[in-house]
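Excluded from the complex is one protein chain; the other protein chains are retained at their positions.
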Amino acid sequence: MARIIGAIATSHVPSIGGAIAKGLQKDPYWKPFFDAFDPVHDWLARNKPDVAVVIYNDHGLNFFLDQMPTFAVGAAESYTNADEGWGLPVRPPYAGDSELSWQIIDKVMAQDFDLVTCQEMQVDHAFVVPMQLLWPDGGAKAIPAVPVTINSIQHPLPRAERCFRFGQAIGRAIESFPRDCKVVLLATGGLSHQLDGTRAGFINKEFDLWCMDKIVNDPQALASLTTKEIIEKAGSQGVELMCWIAMRGAMQGHVSAAFSKYHIPVSNTGGAVMVFDHEPVVHRLAAE
Amino acid sequence: MARIIGAIATSHVPSIGGAIAKGLQKDPYWKPFFDAFDPVHDWLARNKPDVAVVIYNDHGLNFFLDQMPTFAVGAAESYTNADEGWGLPVRPPYAGDSELSWQIIDKVMAQDFDLVTCQEMQVDHAFVVPMQLLWPDGGAKAIPAVPVTINSIQHPLPRAERCFRFGQAIGRAIESFPRDCKVVLLATGGLSHQLDGTRAGFINKEFDLWCMDKIVNDPQALASLTTKEIIEKAGSQGVELMCWIAMRGAMQGHVSAAFSKYHIPVSNTGGAVMVFDHEPVVHRLAAE
Amino acid sequence: MDDQFNIPGTPIFDGTQARKGYALNKMCYSFNDELNRKTFLADEEAYMRTYGLSEPQKEAIRHRNVLELIAAGGNIYYLAKFAGIFGLGVQDVGAQQTGMSLEAFKEMLTAHGH
Partner (left out) sequence: MDDQFNIPGTPIFDGTQARKGYALNKMCYSFNDELNRKTFLADEEAYMRTYGLSEPQKEAIRHRNVLELIAAGGNIYYLAKFAGIFGLGVQDVGAQQTGMSLEAFKEMLTAHGH
């Protein structure tokens, strides 16, 4: 059976991709951010996940307002990146895992989530930048992935509680997947930032640190936030926190933080990287 | 406040549109089917609804498998018809009601349904044929409409129970709409039919008549059906019954059948037309 | 997922079929557009290559055989657009799948009313 071995949460701002393209990883502005990924690479080398489920938000590459999904799941054999309009180099395609995609689709629909299924899907910087950060050697070296998106563009957004339960449904779907494999969850986005309006540039370190604390031991505190509270405290694009909340929902065993780093600012954003170990309930029971 | 005054459910097979285009309404094959709409026109003339919410399934005009929604709600100012590949004349656009669309989107999302919103949307025969049947004088004469679609192409389909509760959520959304207007629901599709496989041509009159009975006074009997049961009893395309079930869910006051007609076959389909009167709960309470 | 419903003579278009049939269904979906229908008719083989159809899908298209097309992952709603190119409707498609003449198929439908 498949097992969720842990999760990695990280910011995904496009300028990270720009810095990678220009080789600025050792530049004084970027070094503290990129250095935080050394322990993440160690964790990946030690734990060797086979496949990733990447929960992120599309920023207007694959989806437009003519057909705007709340929750979408990729079900393709591979996923192409593409021009987003601001000059980031287009990355080579990433491999999918359509068997796991359909496992998630079948089992999550059965739990009353109303999915959009995408047998073709372009992945934007919010998928590609984290994949580059975790597997710097490129698309072919990265493990296969299933992209899952949460609308963060157009209100009404799904409530934090709904995203948490969406994650729970994904977790149950993965853990009933008959293939013997190790799954890592990725959550991308956030933390606090605001790009629009006269409050643009808003960052809330105190709230970000509170989120990074609660997400380990008290995720219900995050799931209970209203969308208005999240926007007040994390800025209008801070709603990307929903992706972290869904990721956390998927881990219903014992969760501990293996690594955690907060760094302000990454572009306009409170930049955060966290790695979580997960011991699924069934395995804990078996060991007792 | 808006009020749901009733509903109309009807088959939507493309050949009805073909018969209209060729002026075959008085042809012996078609006359019994078209004559059933005289009392429906009388009902419309008596009750004068202001706006329609049309629950149907797209057959591969607006949606493809690259991005396949479970539940989608149109949010456009108007909706165009288009070529579906088999020579039906393309109908002029139908007016939308985007205020009511957003009322439904906002309130149904708040009830934990994960909608796709469509600010641009092409409507296929499953929308257009019923509109032609109800308002034969054409698009400009028809009342404005909000299209709502339910996936009936790709499994997993939403369960009947989920569709019923989706309808309930839509009903609550409409009845909390502050505009003073009379809303009629349309459900299109069915009843029993199967287009694919060696069981193609399957029609189940007994089951259809059972559905037409239960939908008035015991809708939970329909909502409790599994997808497998519906396909066994109504054929693989008989899952269009989901649209009827959602429509019925939206009427939570007192429902009575104003008119009902069953006619086999309409093309490959058990052809059914029903008109429902609906007395909303709040109005009944006020009258007591 | 297997065809968990297992209803005789009744294909279920689930994830397994959707994966298998994507190229075929995408080609058929393109037939909503008249220009695409004409391009297909002008050079069927080239059109099928453009959409990357598998060999069994190409064979099924060449045979205009609906059961083969379904076995190759085709969904009936998209296949109907392929049939539409040749002026065939759902009754023709039903007759072909059941091995009946069109007249016999229509009579069978009418008989359901009694």
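Labels for the chains are A, B and C, by order of writing; each one numbers its residues from 1.
By our rule, a contact is a pair of C-beta atoms (placed from the backbone, for glycine too) under 8 Å apart; a residue touches a chain by one contact, two chains touch by 3 or more.
It should be emphasised that the depicted structure is a prediction, and the values quoted were computed from it without experimental measurement.
**Q** Going by the touch rule at the top, give the shown chains the omitted chain contacts.
**A** Across all of the complex, the chain we cannot see touches A, B.
**Q** Tell me which residue among A:Met1, A:Ala200, A:Ala221 or A:Val281 touches the hidden chain in the full complex.
**A** The one listed residue touching the chain not shown is A:Ala200.
**Q** Sort through A:Ile16, A:Leu61 or A:Cys163 and give me the one touching the missing partner chain.
**A** Touches the omitted chain: A:Leu61.
**Q** Of the listed residues B:Ala75, B:Ile153 or B:Val239, which contacts the missing chain in the full complex?
**A** Touches the omitted chain: B:Ala75.
**Q** Which residue, B:Ser98, B:Thr198, B:Ser224 or B:Gln252, contacts the hidden chain when the whole complex is considered?
**A** The single option touching the absent chain is B:Ser98.
**Q** By the contact criterion defined above, which parts of chain A meet the unshown chain? Give residue numbers in ascending order.
**A** Against the missing chain, chain A presents residues 13, 15, 59-61, 64-66, 82-87, 153-156, 194-201, 203-205, 227-228, 231-232, 235-237, 263-265, 267-268, 270.
**Q** Hey, which chain B residues sit against the chain that's not shown?
**A** So the residues of chain B touching the missing chain come out as 75, 98, 101-102, 105-106, 117, 119-120.
What we mean here is this: only the chains that are shown with their structure count from here on.
**Q** At what distance in angstrom does the C-alpha mean of chain C lie from that of chain B?
**A** Roughly 26 Å separates the two chain centres.
**Q** So how far apart, in whole Å, are chain A and chain C when each is placed at the average of its C-alpha atoms?
**A** For chain A versus chain C, the centre distance works out to 39 Å.
**Q** Would you mind listing the residues of chain B that make contact with two or more other chains?
**A** 65-66, 154, 156
**Q** Among the residues of chain C, which ones contact at least 2 other chains?
**A** Where chain C meets two or more other chains at a single residue, that happens at 14-15, 18, 22.
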